Each structure stands twice: as C-alpha cells, then as structure tokens.
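Let me give you the structure first, and then I'll get to my questions.
With one protein chain withheld, the remaining protein chains of the complex are depicted in position.
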Amino acid sequence: MIPTEYYLILSLALFTIGVVGVLTRRNVIIVLMSIELILNAVNINLVAFSHHFGSVDGQVFAIFIITDAAAEAAVGLGIILAFFRNRETVLADEMDMLKW
Amino acid sequence: MMSPLPFFLAHIWLIPMFPLATAAMMLFFGRKLQKSVIDVLCAGSVFVSFIFSVGGFLQLLSLPQNNRIAINVLFEWLPAVPYHMLDGRIANFVADWGFQLDPLSAVMILVVTGVGFLIHVYSTGYMAHEGGYYRFFGYLNLFMFAMLMLVLANNFLLLFVGWEGVGTCSYLLIGFYFHKKSASDAGKKAFIVNRIGDAAFLLGIFLTSAVLGTIRFADIGPALAAGNFNVGDPHLVAIALLFFVGATGKSAQIPLYVWLPDAMEGPTPVSALIHAATMVTAGVYMVTRTSAIYQLAPAAMAVVAMVGAITALFAASMGVVQTDIKKVLAYSTVSQLGYMFLACGVGAFTAGIFHLMTHAFFKGLLFLAAGSVIHALSGEQDMRKMGALSKKIPITYWTMLIATLAIAGIFPFAGFLSKDLILGKAYEKDILLWIIGYFTAGMTAFYMFRLIFMTFHGASRVDHEVEHHIHESPRSMLVPLVVLAGLSIAGGWVAWPEIFGGNSAFIRFLEPVVAVPHEMREEAVKGVSSRLGEIHLMLLSEGLVVLGILAAWYLYIKRTELPQQIANRLGWFYRLVYNKYYVDQIYDALFVNRAKDLGLALGAFDRTVINGAGVNGAGWLTRFISKILMWWDTWIVDGSVRLGARLVWLLSYPVRMIQDGLVQSYMLLIVVGLIGFLAYYFHLAHQVMH
Amino acid sequence: MGHLIPPSIMPYVLPVVYAVVIVAVLPLLAGYIVLLERKVMADMQARLGPMRVGPHGLLQPIADAVKLLLKEDIIPEKADKFMFWFAPLVSVTMALLAYSALPIGPAFQIADLNVGLLFILAISSLGIYGIVFGGWASNSHYSLLGAMRSAAQLVSYETAAGLGLVSALLLAGSLSMKEIVQAQSDQGNWFIFSVPVGFFIYMVGSIAETNRAPFDLPEAESELVAGYMTEYSGFRWSLYFLAEYANMIIVAGIATTLFLGGWLRPFARWHDHFPGTSLEFFDVIPSLVFLGAAAYCFWLAPKQPVQIQKLVMAAFGGLCLLLAVAMAVTLFASASVMAAVHGAFWFMAKVIAYLYAFLWFRFTFPRYRFDQLMRLGWRFLIPLALVNVISVGVAIVLKQEFGWPPFWAMLVMTIVTLGVAMWLAADDEKPEPLLQAADTEL
Partner (left out) sequence: MIVNQALFCFFSVMAVVSAILMVTRRNIVHGAVFLISTLLATAGIFLLLQAEFLFVVQIILYVGGIMVLFVFVIMLVNLDVSLRQVQFNRQKYVAIVLTIVLAAQVFFALWIARNGVNLTNPSFKMPARNTEAIADAIFQHYMLPFEIASILLLVAMIGAVVMAKRRV
C-alpha cells in the first residue's frame, strides 16, 4: 500500500515544475501548458486525499477542476490566436501594453 | 359658452381651418397633384367654409336681437399675466385662441367666403395656363385662412395675426410672377409700406391693453364703462389715431396708399380678391370693430373723415388720367375705400360696412371682368390698345357695364344705395365733406365710363396679331361674373331705405354691434332728418353722375381728339396728375433714399469704426496679450507642471520596475507574497508549539 | 497443471494470452478485410478484383504485407525525426490498446473494466495524436492540412458518436461492456431496435472517426495527395494502415456490443429443440455456414487453372471444414465453452456485417466538402443526438413512472426524434457563410 504522502510529494514536484514553467518561459502557449500542469498537480492532490479519506468528494472537485481547465484552455488559446493574428508574436514579454 | 350653442355657431372656429388644410396640402405636396384635384380641393374647401358661414349666419339670426354673439375659445394662447394699467389698476392680460361671431363678422365672413369662392372658381379658368398653379392656389387658400382669422378673431392679438397673415399672402401673391422684377418690387413695396401701418397698429394694441386692460372685443365696452372716460379722452384719441394709421396702411389711404396701384402687378384674380374685395377693407372692418373707442374720440373721427374724403377725391382725380385698365380700377378702389372711411368718420359705421359689402361685389366684378378682357386680349392692359370689344365679348361687356353702373351709383344698383347713405350722413355731419364726396361721385362716374367707352366702344385700336384671336372667356370665368353681376344689382336691396318703403334690415342687423355717436343715435336708422332733403340729395348726385357719364361719352366717343387737346391745354397740371402728383418720387426723395443713405452710413460705420477700430483692434490687442500669456504659460505654468511631472517620473522609477505590465513578473510577485505568507504562518505555528 | 504457474501471476495469464493472440491476428484480419474490400469494390464495379496471388487472390494480403515490409521507408530531410518515428506508433498503439476492453464473446475479453466503454472511447480518441503529429512532423503542407482536417473532423464527430452511444447506455445502465450485452439479453431485444436513431448517429459518427469515405477528407487524393500519410511509406505507412483498419474493427465492435447485442445469437431467448435432442436450430447455423464455405471451396478447387492454386483452394476448403467440425464439436462440449465459441462466431459475424456496410457506403456515396462535413456534424448530428438522448430519457421515464409498455414508449419517442431530424434537415438546407469561412481556415 502506497502512503498518501508520496502522492503529495509527487504533486508538489509537478506543481513546482509547473510554476517554474509559468514564471520563466516566454512562449505563452507553454505558459498555458504549465498552468495545465499545475492544475494536474492539484488534481493528484485531491484524488490522493479522496482516496485517503475514502470519499469521492475530492474526485468530484477534480472533475470540476478539469472542467475549469477546459474552459481556461479554450479562452486562453482563443486569446492567443487573436493576439497572434494582430501582433505576429506569442511571446509573453511582448504582451506588455495591457491593451490591444 | 353659457348656453349650448347650435352646431354652426359652436363650430365657427372650423371656418378658417378648411382653407388652411388645403393650403398646407398645396404647399407641401401640391406639386404632385392633378390640376383638377387642386381645383376641387381649393375651391371646395372655400365652398365648405361658405356653407359654414351661411349656417352660422342663419343660426345667428335665430338668436335674440340683442345678444347675437357666439364665441368659441379653443385654448388660452397667452396665459393670464397681471400687470399695472396706466391708471394704476391691476389687469390680467389674456389672449385666447378664440373666435367670435357677431353680425359684423358674420357679414364679413359671408362676403369673404362668398366672393372668395367665386374668385376661386374664376381663377381655375384664369390661371389654367399659368405655371405654379398649385402654388397660386396654396397662397390663395392661405389668404382665405388669414382673412377669416382676421374677421373671426375675438381679440386684437389674434386679429393682428390674421392682419399680418393677409399682408404676407398679399406680398406672396403680388410677387407671384417673381421672375418679373416690377412684380417682386411691387410685392416688397406693399409689404414695407404695410409695416408702417402695422407698427402703429401694434402700438395701438399695446396702448389699448394699457388703458383699457383688455384686448378682447367683448370686454371693450364694459372696460370703457368701467373706466368712465369722458369724451375726447387723450388716451382714447391716441389709440384711435394709432389704429387709424394701421388702417391707412392696410386699406391704402393717404398717406400710405402708394402700394395699392403697384400691387396690380399680381394676377388679376388676386387684385379682385385681395386688393378690391377683402383685404383692403380690413381697415374699415377694424375701425368699425373699435367704433366704441372712436365714438369717445371725436377728434380722431374727424381725422378719419377728412383723410377718407381727401383720399376719395385725390384717388379719383388720379384715376381719371390712367390708361392702364387695372390701374384705373386700383385708384377707384382707393377712392371707394376713402368713401368707407368717410362713412366711419362721420359715424355711419353701418353705412361704411354696407358700402364695403356692395363694393366687394361690384369692384370684385369689375376686376374679374377686366381680367376677362385682358384674358381675351391675351395680356393687353393698356386701354389705348382696346376698343369696340362689346360685340366680341358680350357677356364680359354686360356684366362689366352693370358693375360700372353700380359703382357710378345709378338707381337702383347696389352702389347707389350705399353711396347715398354715406353722402347723406356726410351732409348732416359737415357740408364740406359732403361736397368732396359729391364731386368724387361725379368723377367716379366719369372715369368709370371713360373706361367702358375706351374699352368696349369706339373704333378698335387692338393690335392686329391680337385682333383675330379675341375670344370670350371659358365658362368657369363667366359664371362668377354673372353671379357677381346679379349681386351688384340686388346686393344693395338688403338695406332698402324707408323712403322707398324699405326697412333697412341690414342697418338694423348691424346696429347692436357698432356704437353710434350720441348726437346721431336716433337718426342712425332713418338717415337724413327730412325725407325731402334726402330725396334732393339723391337727385343731385344722380344728376352729377349722369353729367359725368355724358362728359365721358362726349370726350371718348364723340370727339376722341379732345382729351389730348385738354391735356395740352393745362399742361403742368395734367402732367402733375398723370404722374400721380409725383407722390412716389416725393416718398423716394424723402424717405426711401434717406433710409438707403442711413443704411449706407451705418454700413460705413460698421466697416470703419466697429470692424476696423473695434473688432480688429480688439483682435490685435487679444493677440498681443495672448502672446505674453503664452510665454507665461509655456515657461512658468507648464514649466512648473513639467517639473513636477519629471520629479514624479524620477521618483516612480522603482514602482515602474514592478508595474511593467508583464504577466510573469506579476506572477513572480504572487509567488513572493505566497512565500512571505507561508513564512509568517510557520512563525505562528512555531509560537503555538512553544 | 496449475502448479506450473505461481498463483500470484495467475490472474494475469489469460489476458496476456488474449493480448498476444489479438496482436498476432489483427494484422492478418486487417489484411483480409482489405481483400474483402477490394473484392466488394470489384464486384460493385463489375470486375473480378485481385485474382493472381492465390486462388481468387486469397493470398493477396500476405503478398501486400511482405511488399510493405520490404519497401524502403523514407524519412524526409526536413522532417522532425523524433515525431516522425513516434507518430505511427501512437496511432497503432492506441488502436490496439482499445481491444483490451472489447468482449469478443462472453469469455474472450482482456479486462472487464467497469468503465470499459469510456475506456475504449478515450483510447481510440487518442488515435488523433498519431495523425496530427505525423502530419506535422513530416513538415509538408499536404500532410499538415490533412492532419488538421482530420483533427477537426475527429473532435467534431466524437461528440456526435458519443452522444449516440449515450442513448444506448441509458437503456443498458452500465459502462461495462459485458453488462451492456447482458442488459440486452435481459431486456430481450437489441438496442438497435430501441434506439435506431442513436444507431444511425453512431454509424455516421464512426465512419467519420475512422476517416472512411464519404468522410475521408483527411486523405482526399484529389485535394491533398494522401493527407497526413503523404510523406510516409513502407513499414510506417503500413502501421497507419493497420491502425485505420484496427479502428474500423473497434468501432464495429462497439456498435455490435451496444446496438447489435454483442455475442448474442439471433432470437437468443427462443429455444426450439430438435425433437429428442437438446440441439437448437440457431446453434447449428455456424457449423452449417462453415460447411457451406468448405463445400464451395472444394467445388471451386478443380476449376483453378494452375496446380498450386488447386491445392491452395483445397487447403482453404479443409480449413473451413475444420472450423465446421470444431463448431459442431462444441455443441456437445460444456455449455460455457460452447457459449464462448459461438459467441465469438456471432460477434465476428456482426462485426463483418457492419464493416460490409462501411465498404458499401464507401463505394456508394460521393465525398463531402469540408464545410458540408462540418455543417452536417455540428448543425445536424449533434443537435439530433442531444434530442435523441432527451427523448430516450423521456421514454425511460414513461416506461418506469407511467408504466407504458417499452415498445410503445420507444416507438413514440423515436417518431418524435425523427420529426426533429426532419426539421433539422430542412433547416440545414440553407448554406451558412460562417462555415464556409471555416473551410478557408483549414
């Protein structure tokens, strides 16, 4: 039987990697993907605890988070596409005018 | 109203609305309408108004003798404003949008709508081939509306509305052929000359409201009674004179008659309707309407009588020498209006209105007939190019002859009765006035028959190319002629005097409305004191009239060369009269050119002083000052601002480093915050543990 | 002989065996489906089709496989090596993974997940990556366009197909394949008769998902040379090929399981024993079929032109005869064995029939234009599928709460759904400018 803390550490690792990706990569798409990674880490956390306490609530929350991730991905990618059409770039540090 | 009125009396306010509606229709989208549609609409609307007028008249007759009056107040136009009258009393100034029908206005609307309808019918024939057909009828209906407003108004202000309305329409219609400079000039002249009178009229209205505290006709009598003015009160005299000046403007009396002859530039039906039958009589109507005031101002009445008489004579003398057929009629109109004012002046207001009515009939007929002649001669107006038309256009000839007899005052035509009523009153008032009127009557007969003879008799002097297509006018033009001819004969019989066994129904009918001066109240009805005197007067005037006719026959049929010799004989006088006493020139010299000079002077003043010194100087000064201010702004004000901005910019450098708009640096800050938060949390936990 | 295998490994043995069998058999099966396809096409076009290799081209698939394996496989210069190598593997792996939850007969199933159906859908939906990455990696416009089209198409039609399946799931009340089939045998009719609309939707959706005609735009020769496979050749190409046909079999298997009653034989609840025996007529059918095939082969064998072909044909006849005998023998074996074997037979029969419908469509319908495809998917199928799901739900409520007889409930709701379908189709006649813009985008 695998102790729950392993799962927590795993999710911590993924979370850290995701944060690093969000903070350091210039390419917005990869930033978005890192955010997905972070959400994933959170999911692992939730599922691990739901398994630990033997109730499915954590999994329900995980499902909600996946929904959220889907929405976020759709909107974010839409924004990126529109931006790319107008600015011909996908670099985060060139999107610094806070307006179109 | 206090008691529920019968239908027509309750709806007199509708009478002006029908022409207004069609006028609006014409002026907005008449361009697209068929000629026939326009005919039906315009003449039809006037006819409907006529029907309503007749109905109103009949239902008015059915009311008791002493309060024959119906008032419709649509709504309060100017809300009541309390103010101080001259004598210090408080009064409420109220002006309704109200209509009043009493015997006086009943007569007026009957004349206006009746003659107006006939002239509309006539116009459908006369204007058939003119451009701007819908425009003409739109103006005509607009005029009908304004005229009806004028005669139906129940207060001075609304009357003034109609007053100005008819002025505008007459301007528009005189200048109907606006591409003709003389026409547009004539229009402008009419308008401007009328302004003088209107100004006086307005002043009169103000003074009325200041002195009497009301401008409602119905309240004038009570107000006079309340103010117990004694006869000859200066205020009242002033009011009366101001009103009379207004009347002279509208009704073409000395000194403001000059516009009427020129107004003949307009289409003939217009001359017939506006400048013979209806509008020019507005002055008489207005004086009659205010008779209550006049009778307390004998001096004003004397002025009115004198001006009227002199105008009559003066205009007649000018009519004698005119050669333009319409000009002759114009001057005769002026002199007839003089008669009416003479009547008012001598206190025979009813007689004035009576003459107004009959004059509307025969003078309208004269103009229409003249129009028919001009029509037949394809636009020729000079009598020296006419003659021997009686066979070619018989109906026109006979109707015009009837009208001429009527205006000349041959028994028993309408004109005879009205004119002799006036002369009788004048005789009793003042022998001098009577003499003037008497001679004027003779001259009238003379120049009118001169017109007849030159136009219809003797040798034909018509140009040859015109000669062979002389033709009688279409039926639409002849029917009104015939109807008016009948009215010119019989129209006067409504006031058949007692000496001929009549009962002067008309006079009795009007009696309650017009106030009659005290001294002649009792004989107001039965005219001259002694029947004998009256008969004599009639015979005298008849004799003079016949004399005039014979003279005309002798001069213009028998010995046609004679007039020229006479003209040569008394050369300067003839030239004087022929050039209308140079009145226009004098006016030009005295007023018009002075006004122009004043305008030029003011213009020069504007250019040099105001523009040069004032505006440009101010501009230059402003520029100069602004230069200084600009320097100040640039270096001191802006300088300080920019200094502050630069300082802020410098100070904000570290903050900008944080706020760089990059998402990721914000995220980094989030992480920093998170770290700080966790550290604090651990600190707390540590404290808890120990 | 249980002691040869340690008990802890025991539960993993059978699945491994099945997996090996599937991986070994599937390529052969795919090859023979291709042969079938070519024969059917030839028949429909009044030709003979492959006749050279083996009698009536019976050995053609083997020849093709050999050719493909021996062919030089080219990796383009500008291609992304890693992805180019990786993509086909993804495709074929996912295709094969899906089989792990597919019950071929009551016995032959690798793992009976309680989310089996979802698992299959998920895995087969991963097949996209093989196409997309392959198209992208080969760094060619044709490939990229084909990949994109295919991705868009698959994403669009997965929704429709999934919703079509949901209607059957509502009736089954479970996600495990075995229980679904069980439910059908309990309710005593196949779900195709209960939710024909759902079956229709899933059929169209599955055709589109497998990029088959008339929805084969990703590899439309006339527009993009061969779509995402343009740059591929040889072995990798054959992997894609294998993946495609594996996918076909998968969707056929899903359709069979959900709508056609899985391994159930026709009239499963109607037992008519031959007099005096425990034999039932429908149990004899499989062996009869194989017997017929064997007889046909033997009858054809002498007519072959060449000696070797005579022999091969005879061999096929012998194979069929063997199978017939096997089927017959199982009749007298234990019930479970018989059920397993016969179940497998019926299952494969239904799958083959479904695939035959695929081929039929392919040779019958012209290819869609891309905007038409999208419009069909988004404006006809998906709304129809939603309405269908709702109406099935209503039908179930009618059945359970109001006690309607199931047949009438289903009939009424199906008619309602068909009405909606007609309305949608009528509404779909009008062309939509926005979707034509989408066409220009891809």
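Should a chain be cited, it is by its letter among A, B and C, assigned in written order, with residues numbered from 1 in that chain.
The rule we apply is simple: a residue touches a chain if its C-beta (ideal position, glycine included) is under 8 Å from a C-beta of that chain, and two chains touch if they have at least 3 such contacts.
Just so it is clear, the model here is predicted, and its values are computed rather than measured.
Considering the entire complex, the omitted chain makes contact with A, B, C.
Listed residues C:M83, C:A183, C:M338 or C:L411: the one in touch with the omitted chain is C:M83. From the options C:V13, C:L28 or C:V155, the residue with contact to the chain not on display is C:V155.
Residue positions on chain B in contact with the hidden chain: 662, 664-665, 668, 671-672, 674-675, 678-679, 682, 685, in rising order. Residues touching the missing chain, restricted to chain C, are 80, 82-83, 86, 113-115, 118-119, 121-123, 125-126, 128-129, 132-133, 136, 144, 147-148, 151-152, 155, 158, 175, 437, 441 (touch as defined at the top).
The missing chain lies against chain A, touching residues 1-10, 12-21, 23-27, 29-30, 32-34, 36-37, 40, 43-44, 47-48, 50-57, 59-60, 62-64, 66-75, 77-82, 84-85, 88-93.
Rule of thumb we're sticking to: only the chains that are shown with their structure count from here on.
Each chain's centre was taken as the mean of its CA atoms, and the one lying most distant from chain C is B.
With centres taken as mean Cα positions, chain C sits 102 Å from chain B.
Averaged C-alpha coordinates put the centre of chain A at 36 Å from the centre of chain C.
Touching chain A in their complex are the following residues of chain B: 660-664, 667-668, 671. For chain A in complex with chain B, the residues that touch the partner chain are 19, 22-24, 31, 92-93, 95-98.
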